[in-house]
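Missing here is one protein chain; the remaining ones are kept as they sit in the complex.
Presenting subunit A:
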Amino acid sequence: MNTPALKEWPLWEVFVRSKQGLEHKHCGSLHAADASQALHMARDVYTRRQEGVSIWVVPSASITASNPDDKGELFDPAADKIYRHPTFYEIPEEVGHM
């Protein structure tokens, strides 16, 4: 008791793994007081239609994001390096569909 109430709860990013999926996919965010509450809220907000079998929540503040202004120097240089795509190989018949 006597803890001052926060005006706003921290933000959490929610990742859900679907039944078929192998990896957790980002599906949105929500506000919650702490991690366990965030998990329960994620259950109610994001898995109401049987979307998932596993949930991760991550404090949004823990995510370091790239700066959109750096988009040019970060990503554009890859645009003309087509030799990085594995499209120059002949796939032998016996390998079949890949």
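Note that a contact is a pair of C-beta atoms (placed from the backbone, for glycine too) under 8 Å apart; a residue touches a chain by one contact, two chains touch by 3 or more; residues count from 1.
The working rule: contacts and distances are computed from a predicted model.
Remark: of the listed names "CoA-substrate-specific enzyme activase, putative", "Glutathione transport system permease protein GsiD", "Peptide ABC transporter ATP-binding protein" or "Phenylacetic acid degradation protein", the one matching the undisplayed chain in UniProt is "Phenylacetic acid degradation protein". Between the chain not shown and the residues A:K25, A:H40 or A:K71, the one that touches is A:H40. Contact residues of subunit A toward the unshown chain are 1-5, 9, 30-33, 36-37, 40-41, 44-45, 48.
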